[in-house]
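Excluded from the complex is one protein chain; the other protein chains are retained at their positions.
So, subunit A:
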Amino acid sequence: MSDLAVHARGLVKEFKGSGGVRAVDAVDLEVRPGEVFGVLGPNGAGKTTMLRMLATLLRIDDGEATIFGVDVKRSPHQVRQLIGVTGQYASVDEKLTARENLRLFGRIHGLSSKRAGATAVDLLGRFDLEDAADRTIAQFSGGMRRRLDLAASLISQPPLIFLDEPTTGLDPRTRGQMWDTVRDLVRTGSTILLTTQYLDEADQLADRIAVIDRGRKVAEGTSGELKASVGNSTLALRLADPDRLDEAARLVARTVGRTAGRTPESGRLTVPLDRADEAADVLIALRETEIGVVQVSVEEPTLDEAFLALTGEHAHDKDDPGRSNSSMSETDLTNEMEASR
């Protein structure tokens, strides 16, 4: 038996009806007690599906998973006593007030009426919801719902908390508040598995990160390790003429053999570099081709670049038009490089 909070081996979920597409495809996961583990990936990568399987909400089609050594498939009832789940869409009752919700969940957990009431008051205070305690959830803002949802997950003081995209759809200020709440939880010793599509969120909160793309785990490590995997530094350029972005990217590929990240809207180009002095090679090449540059900086790579580098392989797939700002595919580049010889 493992001492890990979450131990998954070869997790598979196949949805019928979508041509047998594997939403989660042979994912391994190890979450240690007391850490915040981030599952990072674009929309539709299979993050939520994976989390729902671990939380006994979806059947595991293949593979094994244990929560603190308890088998998820064989003993779902026991697993449910170890976890708290906060869903992407608030899993509280819209028609009831905040207090009624917390009391109901407390009573379901077997607390006496009095203790359930006290727990509700305690949690409402802790999550700064006292003023809204007797309003129905339908009148709550997005941020308040998430906080109440998280509060409801803590009633039984579970050793493991699942947070599914805790800040998706929240405004920046509310997002910051949610992050603080999560950090507080970490201080009290909770183990947290959170999914997110925001790199800065993973960077801010998670001790370790697994990057998931199209149902597969494409990388895992601390945010530092993931950043390091794309090179030691990043050259960031802003072109005078954004229309020449593709041309510039091809030039970069020829000069230093690297895939550049492109942001067409702002005419920005980011180039991961092994050595900072490669920056000079790029700049000279641009000057020779008379591509104007209005801004230059050499930065530590961000998790963004790591993410694009890790998930960018199929950015040009026709069935996925939603990710046009990722880096050029390797095959494209190879063709370009060959054509230029």
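Heads up, the rule we're going with is that a residue touches a chain if its C-beta (ideal position, glycine included) is under 8 Å from a C-beta of that chain, and two chains touch if they have at least 3 such contacts; residues count from 1.
Here, contacts and distances are computed from a predicted model.
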Protein name, per the UniProt record, of whichever chain is missing from view ("PQQ-dependent catabolism-associated beta-propeller protein", "Peptide ABC transporter ATP-binding protein", "Lactate utilization protein" or "Transport permease protein"): "Transport permease protein"
Absent-chain contact - pick from A:V70, A:A133, A:L283 or A:V298: A:V70
Identified contact with the non-displayed chain, of A:L11, A:V24, A:V39 or A:A90: A:A90
Selected from A:Q81, A:S266 or A:Q295 as touching the chain missing from the view: A:Q81
Residue of A:Q157, A:T222 or A:S297 in touch with the missing chain, whole complex considered: A:Q157
Subunit A residues that touch the omitted chain in the full complex: 33-34, 55-59, 68-70, 75, 77-78, 80-85, 87, 89-96, 100, 104-105, 107-110, 119, 122-123, 125-126, 136, 152, 154-155, 157-159, 161, 185, 188-191
